[in-house]
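Structure provided below as structure tokens; questions to follow.
Removed from the display is one protein chain of the complex; every other protein chain stays in position.
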Amino acid sequence: MTDPVSPAPPPGAHLPDHPGFLWEDPEPRPAYDVVVVGGGGHGLATAYYLAKVHGITNVAVLEKGWLAGGNMARNTTIIRSNYLWDESSGIYEHSLKLWEGLEEDLGYPILFDQRGVLNLAHSLQDVRDSVRRVNANRLNGVDAEWLDPRGVKEVCPIVNTAPDVRYPVLGATYQPRAGIAKHDYVAWGYARAAHAMGVDLIQNCEVTGIETVGDRVTAVRTTRGRIAAGRVALCAAGHSSVLAEMVGLRLPLTSHPLQALVSELLEPVHPTVVMSNAVHVYVSQAHKGELVMGAGIDSYNGYGQRGSFHIIERQMSAALELFPIFARAHLLRTWAGIVDVSPDASPIVGLTPVEGLYLNCGWGTGGFKATPGVGDCFAHTIAHDKPHRFNEPFTLERFTTGALVDEHGAAAVAH
Amino acid sequence: MQLIPCPWCGPREEAEFHYGGQAHVAYPEDPGALTDQEWARFVFFRDNPCGPFAERWSHSAGCRRWFNAVRDTRTYELLSVYRVGEPRPDASERDEVVS
Amino acid sequence: MSAAFRLPTGGHVDRGTELRFTFNGRSMTGYRGDTLASALLANGEHRIGTSVKFGRPRGIVAAGSEDPTSLVQIEQPFPEPMLTATTVELYDGLVAHGLPGRGRLADEPDPARYDAKHAHCDVLVVGTGPAGLMAALTAARGGARVVVVDEQSRAGGALLGTREYLDERPWTEWVDDTVAELRGTPGVLLLERTTAFGVYQDGFVLALQRRTDHLGFDAPAHAARQRVWRIRAAQTVLATGAHERPVVFADNDRPGIMLAGSARTYLHRYGVLPGTRAVVFATDDSAYAAALDLANAGMEVAAVVDARPTAPRLLRARCCAHGIDVRAGHVVTGTEGGDRVSAVHVAPAAGSDGSADAIGTAGAADTIDCDTLLVGGGWNPVVHLFSQAGGTLRYDSRLGAHVPGQAPATVRVAGSATGAHDLSACLRQGWEAGCEAALATGSRPDEVALPASEPRAGEQPGLVLWRVPGEAPRDAPDTRFVDLQRDATVSDVLRATGAGLSSLEHVKRYTTIGTAHDQGKTSGTITAGIVAEALGVELSDQRPTTFRPPYTPVPFAALAGRDRGELHDPARVTAVHAWHVARGALFEDVGQWKRPWYFPLPGEDMDTAVLRECRAAREGVALMDGSTLGKIDVQGRDAGRFLDMLYTNKMSGLRVGRIRYGLMCGVDGMVIDDGTVIRLAEDRFLVTTTTGNAAMVLDWMEEWLQTEWPHLDVYAASVTEHWATFPLVGPRSRDVLAALAPGLDVGNDAFEFMAWRDTVLDVGPGVTARVCRISFSGELAYEINVTAWHGPAVWEALMAAGEAYGITPYGTETMHVLRAEKGYPIIGQETDATVTPQDLGMAWAVSKKKADFLGKRSFDRAENNRPDRKQLVGLLPLDRDVRLPEGAQVVDTDDLPEPPVRMLGHVTSSYRSAALDRTFALAVVRSGRERVGEILHVPVGDGLVPVTVTESVLYDKEGARRDG
Partner (left out) sequence: MTADTSVRTSPLAAWTDRLAALAPALDVAERPFLTQLTVRARDAVAVARMGEALGVAFPADPCTSTRGGGPFGDVEVLWMGPDEFLVVAGPDRRALVEDALRAAVRPARGAVVDTSAQRTTLALSGPHARDVLAHGCAIDLHPSAAPTGTCVQTLLARAGVVLRVDDAECDAFTLLVRSSFAEYLAAWLCDASVEYRAALS
């Protein structure tokens, strides 16, 4: 006997299938031209662009756990380029443009959905800062508008714009081209494509030491043996300081837990992405219908991939002030990543005092959105041993000269 | 919600405390005598170890005293607390806390 | 009318209270004590909804929160998405319907209250099954403070699914006696309907109590619907029980297919039969109990299909006595049916050594008609909380499950959560855990007698069987479901491993198994097993995926608790706040403070009101409430030295009785705050900070005093709220002050600029004031400080004394305009953590004499000495009526090129000025001071507004008005 006729599944309730083959799990070879340390989004993207743009395929990506199992698997997938300073909008906008072509580029359904992002303003100074950022964005060629509360309501009808709440919404910046993507699909798309071009993706391979001769890097020591390397590129996010320490390189970074959470699958209610620095909320409704929220950053240094629950509770009360209808949504799962935070809330991408050692870190909460952009720029930096114009401002030296790129205002979470 | 043992008030919830980052970073005797590099190290560069870390806390919602603690940044376990001016206790025997 | 599948007697439901409810549009009845699931089964309703991906009918698999399929949407009394029917207690008037995997949020706000409460105890016990109750009883009798929580509405745990006897009495008597004793013991808090959902550090456990849900429409509005308990426990005993595991086979998702143990729960707890004719698919002895209990209850049990090569002798015999056909060495290979299973296919299992991998199917399948298929695939200890607590897990190949390994020092596990099955063992473990926990907290547990129970050692070990072998059909989709809620099948898992994935985390993401509402409670281990099989590795070598909080879903509103609306964050108010409200002020949020923004008269818009307020301050007299300014008392012999280090200018040289403006920088040389410093005595200062930075500056002082300069004799104390502070501004301010302070010589020479005086105010006995002659407006002005208690009276007195001069209350907007006309920056508006005193044109406030102060060294960095730094200047739009938007950017072209466009800086403040009779702005502009006189442009909308760069002081450059 046959099944009853199945009604069509709700739209978006399930995601496109992954391909039947992704990558192999090879044994590490004794030597590579380039060893990328860290198999997260940035590491995989760097390897991909090294192979695709620069023809450098004798590359290994070393991952101490499972591919893209760190922040790549733990972030809230918000993609935008509406940062304040020229330097930042340069690299983030470069990244956004790459996002816009990435699905075809990788031949992988990354589900990049340009549903726009609202950054809410709750005080008169928020408003000044927001308008300032919108004007800077426009002159930098980044799409941005300032919306009054009515405009906010039009973009996202469920936001509470009542004037009598504790911290009323006074308006918001809006970047229509911003959006979200599906993080696993992005990472696996890069991984599969990089692997297809000959890159070795080596998992369960933790780097335990970095060997140098004179001031040139020569190899990495790993839990799976010594691997000689012409060049070594660090893409280890929260663990960057630990790796840099191996060559006596000290970084102006602190690693902190950053928590996120997800609800059950819900019928569509939230058409865009809403962020609010002032009350530490950022929320979107992902493709399957779950609400994905980021919480505040824990103040203390931590590598535990575990945060404090009162941060979640605080974030929930703020979220419900903004979205009263979320009251009976359910918290299904919480988790934390380790973000490496720099003093000016901007990344450090470029050369190091050690020849052949390249640094990509300090992205704080901004790493996911930068994945294609920094992958491209970092690959260029490694291939030419000089920075790409978009990462040139993000040197380690800036902390000595004072040429900081202070993005605290634009970072998702005020560090 | 972790408990942090204030040397004076005893264990209190972490929400009562303010984090102060790395401990034992002295303000330079004569900043004017430092090179830009040396000054930048004081201003911006801090240790960021994965493991025991000597750091500063202030019981900001309590007795408002600053104190130091050695905490394992993998487990967040406080291995010891001590008052400002006291030397960092040797936490090495506690280094193998499971994470 | 009574439901067809409800037995005439039995179960722990209140048959005296019949409840009406509507499900999928059908009206039915149940009893108090039912769950929605048991009530539906009693009415013969097995089909709940359809699956998320394939739209296949789905029913009820389990009886608790582990159930993967019975997803419902509550519609009445208030919409709530995605609950499992097995966790919804029935109440009168409940309206719900089944869900295809996605819920719906109400479109109106939730009227219910939610709150949180702290609880502290020596021993926390999670679970009131036999082990949990023994642990609690033991600890409580020992005098420990005990908190006991259980998810269910009734104590008993696994006993609820049995007819066990304890001390030769029905188990209910022992359990009820124990609960009664616990309730009657001081220092014991017993919480039913309370799920411990997260275990954190230092014995911190979060539990959700569902307090009024079961009352439905009768829930009292004043009572918090749900409460988050924040439990701080010295010792924790986890008696969380075990979940039965299904076995995967073709078409294993049809309604009517249920876990064997859950069927027993429906029978014994609710007096409900799952159907009329059952087949039981067993891999261990426990499933036989379901067959026998149901047969005893009058249900026809067609067969027990035991995957093990031989059936246990005694159990087989008892089945035969009931005419139940026991087929050892057989497996269920598939099912038939539509909205309900109608038959199962049974085939002999090849392989005889009992090991799962040796099993294949051999011989023709035989079809047995039935409307119920009960599956017993073994038991998984509930280790979620144990794992969250930091306990390690160990794979037990005998049980086919992960069991607790190394436990943290303060955590113990007891009962079937350890993998134990035998009731007497569970009771003993509970007693041991209770003793150890109580002892560890200094209590003295006396001997507690273990209730005698019937020894029930299993006859024969269970068989670990993840799935019945066999290939997926060539031409049809695979229906061997691993995760019934995510519609993920064996083929999906094999496809994932085939794609090169070896990590369980990858497989989970590839297939989405375990990511649904049930977080894989029944599918997790099976997935790991199938992956291990596929990769040919030992399951013990596989790291299980992490158990993350919460254990069961928690409503957002419960986590927000009472921090909603006006209680979301404190609104800090001054002593005169009520007056401002009465006067119709609009307020600005500055940090947590409510500050009057402006005081519109009836019919006035903001611009009109602000122009009027400004005019009053420049031409007559105006009064502001500046009480929110931070105020810090700094005392001690070294106070001057200390302030010299904190401020860029020199404070130690300030004479007693005088006041100095000060700038404060971070060590990075960027301005962080400003304010006035008044010297009260040789060893005493009072410093003011900006409203938003008061706490930061005091913390900043304490940090340096305590951690860097403990040798200094300096003490800092906040007196922000001790003082009410009223700037009295304008040419007539002297007259108003004189009227109120007859004893004070207010003459310009007697009371000069930047001096302070203490005086008595003619307001009432004992009303003294500290009057500071400072001005943030350029006008003659006095800052009148009185204790906050006198604030309202003095404010009223000032308004009265000033009436003759048309005294006008003004707010922050007017204050901003007045100071901007004088080029005074607002920290946080003109500055943004990238601005130095030099950038602000305040080099005059930076001491050249001092050897050092915080931030000084940073001024020498390359970046600080660039000629093209952004500097504070004034901007005058050529069109004197055009007001520039604050935040607008400044460019040096009159014809915008394609982006990126070089920006010189931005407008930080912009106003319409009554005094200048025009608009003006302040801005930070590259090399701004060199550009004075230049014409620059400000893009506004699609146009460019031409502006003239001026110095930042635009009004009364020579400072003539200061002295009135």
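Structural remarks
Read from first to last, the chains carry the letters A, B and C; within each, the first residue is number 1.
In this text, a contact is a pair of C-beta atoms (placed from the backbone, for glycine too) under 8 Å apart; a residue touches a chain by one contact, two chains touch by 3 or more.
Note that the structure is a prediction, hence the values are computed from the model and not measured.
Partner chains of the missing chain, restricted to those shown and counted over the full complex, are B, C. Only one residue from C:Glu566, C:Asp868 or C:Asp894 touches the chain missing from this view: C:Glu566. Of C:Arg193, C:Arg230 or C:His580, it is C:Arg230 that touches the chain left out of the display.
Within the complete assembly, B:Cys63 is the residue of B:Val25, B:Cys63 or B:Val81 that touches the hidden chain. Interface residues of chain B facing the missing partner chain: 1, 8-10, 12-13, 15-16, 61-65. Chain C residues in contact with the hidden partner, per the touch definition given at the top, are 113, 115-120, 145, 220, 222-224, 230, 232, 562-563, 566-567, 569-575, 578, 593, 628, 633, 635-637, 713, 715, 717-723, 763-767, 787-794.
The rule is simple: only the chains that are shown with their structure count from here on.
Chain centres here are Cα averages; for chain A and chain C they lie 22 Å apart. Contacts with at least two other chains are made by residues 308-309, 400-401 of chain A.
Residue numbers of chain B whose C-beta contacts span two or more other chains: 1-2, 18, 36, 43-44, 75-76. Residue ranges on chain A touching chain B, taken from their complex, read 239, 241-242, 245, 250-255, 299-304, 306, 308-310, 340, 343, 399-401. The touching residues of chain C, counted against chain B in their complex, run 200-202, 204, 230, 232, 390, 392, 406, 667-668, 699, 702-703, 706-708, 710, 851-852, 856-858, 860-862.
In the complex of the two chains, the chain B residues touching chain A come out as 1-2, 13-15, 18-19, 21, 36-37, 40-41, 43-50, 53, 55, 71, 73-76, 99.
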